[in-house]
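All protein chains but one are shown at their positions in the complex.
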Amino acid sequence: MPRASDISRSLDRLGLTRDRRRIVYAYLAAITLFVVGDIVHPGFARLDSVTAVLTVASFVGLVAVGQTFVVLVGGIDLSVPWVLNGAAILLVTTSLGRDSLSPYALLVTLGMGAAAGAVNGFAIAFLDVPAVVMTLAMDGIVEGLTLGLSGGMTCRACASYAPPVVQDAVHGSVFGVPAALILWFVVIVVVSFILSFTTFGRKAYAIGNNPLASYLAGVNVRLVTAFLYVLSGLFAALAGVLLVGFGGQASLGMGSPYLFQSIAAVVIGGVYMLGGRGHYLGVAAGAVTLVALVSVLLAMNMPDYGRNIIYGIVILLLLLLYGREEREE
Amino acid sequence: MSIEATVARPPTRIAYFLGQNAGLVLALSMLAIAIIVYCAVYWFAQAALPGNFEITSTVNNTMPLVLAGMGQAFVVMSRGLDLSVGGVIDLSNALAAVELHGDVARMVGWSALVLLIGAALGLVNGLLVGIGRLQPILVTLATLSVYQGLAIRVLPQPGGSIPPAYTSALVNPNQPYALGFVLLVGLVWWAFRRSRTGVSIIALGNDEMAARANGVDTVRARVTAFALSGFMSAAAGLFLAATATAGDATTGNGYTLTSIVAVVLGGMNLFGGRGSGIGVIAGAFVTTMIVNILFFSNIDPLYQSFYEGVFLVAVVVLSALIGGLLRRR
Partner (left out) sequence: MRPARDGISEPSRPAIEAIRLSKAFGGVRALDGASFSARRGEVHALVGENGAGKSTLIKLLGGRLRPDSGEVRVLGQAVELSGPSSAHKFGVWTVFQELTLLPWMTVAENLLILREPRGPLGFIDRRRMVEEARAILADMGVNGIDPRALIDDLSLAKRQTVEIARAIARKPDALLLDEPTSSLGESEVDWLFGLIHQLRAQAKCVIFTSHRWNEVAKIADRITIFRNGRDIGTFSEIDESHAVSLMTGQRLDARYPNRPPLEEARPMLEARGISGPGVIDVSLTLHAHEILGVGGLAGHGHRELFFSLFGARPTTGGEILIGGRRARMKSPRDAVRFGVALVPEDRKTEGLLLPMPVGVNLTLAVLRRISAIGVLRNGRERRLAGEMVDALNIRPPDLRHPVGTLSGGNQQKVLLARWLLADSRIVLLYDVTRGVDIATKHEIYDLTMRLAGEGRAVLIYSSDAEELAHLCHRVLVMREGRIAAELEAPGVTAEDIVSAAVREPSVVD
């Protein structure tokens, strides 16, 4: 029986390094889930069903972009739920459902996300506040501001709809492919490019691997780290915009599932929690795997509690799977 | 590290205490200030000082956080983080609502059983982290989901009822007898610091390799830290149920992050190895004081999270600054 380390070494020689293998596993996991889902609930792997899953996964995927960026440097963003929620509410109340106001509304909304990220980044990179603490506090800050300024969603503007242009952008389709998926595809390409082929991406990986060595090699560790949090806030806000475009109206609590899901997608995608290793390509697959899992469970009419339990157990199994490879090497 | 100048006068015991316990001193000072501010705000609002009722309800409401915070402290000291705190509280709360009735023997027996279950749930975390070598954040995030699911299974809808006798014993509504439990938790910390288990966990958080070279069983220490956290979280769930006099399988969720807040406000370093559990108890009370202060200052309750978030960041930044100044002396 060949040892896992022998198998790993052979795969290494084929160019499939451990990090690349993780990405492949993530895609395999997603495909497996569709197959299993189809067995359990025939029709699950039909095109329209797969498309629906992918569309929902795109929202998780967007939030996971930011999470990927900050986890790569060993951080985490716990402010995602309310930055997302706040952005959604900000969009509807600023645009009042009107297309004419939408450019301004989008600017303000995405700006809010970037600003929240900037405060996070500044405190974490320049004031040495632990990421867990700062982003947690920011989540509360944005929650308080959102609830306070909107009167708990009782303000007159709060019941507005998202501007039609945004709604159409999310619901529309190009050559039969949903616009949301096309947007996600563009994001995947852009983010992957940034990570693999730009000096910014190189610096991010360097910082995640060894911040001191990067600093001593002349990399501006603090600035790059802070900017990664800005990006995280930006993408969380973007996800909020698309979500409210998808659903039409904003509601309280719409952001909370996305924290766990974005982190889980990052982990399944093979990104190393302590930073320095991983790629968004894997995270995208992780998001799909996650949403597919939930959908399968829903399709099986599993009650709420069962979904939670299976969710957690599947994550643990995946962790143990990755973990074993790490340990034997 | 530093160049030692000849010391003219050896530092006194007080000097050592202050230098090595800066976090605790800060936490206690913060508590004192918070109490004073609370009394002042209360006076302006009610033209009287807080009376027996306010003190009792404050202590009763803080009990779950004191316990959850102490449990989190054990894990943080070992350089870990326990995100499943909320899930264990939920499950404990649910079990209490369903099973706590009948005679004293039954209630005592079930309480003990719930505590043991909590310890077992923590043990699962500990084994996955200690022996499985998985990241604490990821493991406990997954088990959080599982435990929450189990809690909902036990108690799908809020309900059940806690016998008044039980409530009186734990969180007496008329007199602040619960302070006795607070004292007990303080004693638990005192004993922890002076036990082999405690020393092992603290050594582990200092430097895992050095601890092992010194003969510390680091795997056992890590597992024990998580088991203790589970035990304390289960206790917190019992107190929560007693305070609410009914059961709810979801009210524990917020305690995950607030337990981390209590640890941070208590001056404990999130990287482990140093800090005081007494500070964490103070941190828990500071958290409740903030809520009280906000309430009596007539601040719009919708903005509560905002102030809590700002407060958390301010405390961390200020204590880092003050700590830096103190150490340079």
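Each chain carries a letter (A and B) given by its place in the written order, and its residues are counted from 1.
Just so it is clear, contacts are C-beta pairs under 8 Å (C-beta built on N, C-alpha and C of every residue); 3 or more make two chains touch, one makes a residue touch a chain.
The model shown is predicted, which means the values in this text are computed figures rather than measured ones.
Looking at the complete complex, one finds that the omitted chain is in touch with A, B.
Listed residues A:Val219, A:Leu238, A:Val296 or A:Ile309: the one in touch with the omitted chain is A:Val219.
The hidden chain makes contact, of the residues B:His101, B:Arg153 or B:Arg274, with B:Arg274. Of the candidate positions A:Gly66, A:Gly276 or A:Gly312, contact with the hidden chain is made by A:Gly276.
Seen across the whole complex, the unshown chain contacts chain B at 1-4, 6, 10-11, 13, 16, 19-20, 191, 193-196, 199, 202-203, 206-207, 209-216, 273-274. Summarising the interface, chain A meets the missing chain with residues 197-200, 202-203, 205-206, 209-210, 212-220, 276-277.
One rule holds in what follows: only the chains that are shown with their structure count from here on.
One finds 30 Å separating the Cα centroids of chain A and chain B.
Against chain A, the residues of chain B that register as touching in their complex are 81, 128, 132-135, 137-139, 141-153, 156, 257, 260-261, 264, 270, 300, 302-310, 312-313, 316-317, 320.
The residues of chain A lying in touch with chain B in their complex are 76, 78, 123, 127-130, 132-134, 136-141, 143-145, 147-148, 151-152, 260, 263-264, 267, 273-274, 304-313, 315-316, 319-320, 323, 326-327.
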